[in-house]
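Presented below is the structure to which this report refers.
Shown here: the complex without one of its protein chains, the others still in place.
Then we have subunit A:
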Amino acid sequence: MAEDREPPPLPGVPEPQDAEDLFVSAMEDAERSLSPEDISSSSNGPKAEPMLLDHDPDDLFAEATEEVSLDSPERQMILSDGPSPAITPVTINPRADVFDRSPDQDEDDEENRDTFDIQISVSDPEKVGDGMNAYMVYKVTTKTSLSIFIRDEVCVKRRFSDFLGLHSKLASKYIHMGYIVPPAPEKSIVGMTKVKVGKEDLSSVEFVEKRRSALERYLLRTVKQPALLKDPDVLQFLESSEVPSHVSYGDVILSNTYCFILKHARCYYHHLDEVFVCSCIKWFEEKQQQFENLDVQLRKLHASVESLVFHRKELSVNTASFAKSAAMLGNSEDHTALSRALSQLAEVEEKIDQLHQDQACADFYLISELLGDYVRLITAVKGVFDQRMKTWAKCQDAQVMLQRKREAEAKLQHANKPDKLQQAKDEIREWEGKVQQGERDFEQISKNIRREVGRFEKDRVKDFRVVIIKYLESLVHTQQQLIKYWEAFLPEAKAIA
């Protein structure tokens, strides 16, 4: 449970003595994670402490962290006949259908997530400073009953670059493992310059609101990801009253030590079976194609919605303009009753103009911005697929290298150079390890991606369903207002005599 988790470190480098404590808990974690009975889906899973992560994607520590984390029902370990491990691994029967699991099998896990209770809001944009050095600061409020947070409710002040910093940290930590890291909101030089320069006009206000909303959606999406929610960078971002540093913290020495410990504490040997590779590849190929298609289609849909927002805004402007003109016409009209009716018409049109403006806002914030987010998310998804290919390439390269080393060793066998032979054997062992690591990485990332994609697709469907209903309800509201206004006008029109 979460209580087992060590408290988050203070920003900065932790004392070296913590390493031992971590080792102890890691050992316990490792043993626990070996047990096949540990399938409790309601647990957040035994967790090693990844607080001191380095950014090196080759870091074994990174991969190790992932293996002992949550989602126990998915952990399927396959035994291989590799070199003997330091600790005897527990035999677990491989499940042939491991890669054919549909997203539904993540149901337990997803339901667990559905009951998680955390609300985040981004509000109260405030300008700090003057001129070109000015920036906006936003209040980030987190309300939650989750125990990984220190308090139920916490408010911090963050600026836009803090969000970008958080994203870049998460990206470097998780993307290469196959996690879909929600992209941060986009920068905008034009928008920000206006704000800096102090233009208090409508477009600046709209820009700040658009950004505030985007930042809020970004945080909500980020914490929906179970792994990211627990990430210390995320927690620190939400909780710490100090502005998070933009430099990656972490003690390299310490993490390497930890690495070494974990590597020998438990070793998983995975063997990529032909069967698994084939079914895996097919799934990935199909999915990749699907996402390519979805990318194109979503962009089209987004473009259509953006066009709708634009035209509705135009409609609002033109309606207001007509209202003024109708008022003038009413003034000019010399027949009293008709004059009055025309003035009333002008008033109705003014109200309708406001309706159109509000509806355009709904069009924008409910649908258009969301679609924009998803277009960027899909790019992130395609990114993790690419990562997988990179990992595969690395794996292949290691295999090639190993082969070469073996060949070299074979040659040396007959050359009678004992030192060189020993070196060759060492190198072979080294590369065998790398090959295994590579295969493990590849399998891990593949597994992660499958899970992530499943989660993503579920979220996408849910988001869409919710949003479309909200949007249709906004349309209903607008139409009902229209009815009200026109019904009020009707007697005025009839009164023309």
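Note that a residue touches a chain if its C-beta (ideal position, glycine included) is under 8 Å from a C-beta of that chain, and two chains touch if they have at least 3 such contacts; residues count from 1.
Rule of thumb we're sticking to: contacts and distances are computed from a predicted model.
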- Item | Listed names "AP-2 complex subunit alpha", "Sister chromatid cohesion protein DCC1", "MAK16 protein" or "Sorting nexin", with the criterion being the UniProt name of the chain not displayed | "Sorting nexin"
- Residue, one of A:Gln290, A:Gln354, A:Thr379 or A:Gln422, that touches the chain absent here: A:Gln290
- Residue among A:Leu345, A:Val381 or A:Val453 that touches the chain left out of view: A:Leu345
- Note on the structure: Touch with the missing chain holds, among A:Ala134, A:Leu301, A:Cys361 or A:Ala380, for A:Leu301
- Missing-partner contacts on subunit A, residue numbers: 290, 293-294, 297-298, 300-301, 304-305, 307-308, 311-312, 314-315, 318-319, 321-322, 324-326, 328-329, 331-335, 337-338, 341-342, 345, 461, 464-465, 468-469, 472-473, 475-476, 479-480, 482-483, 486-487, 489-490, 493-494, 496-497
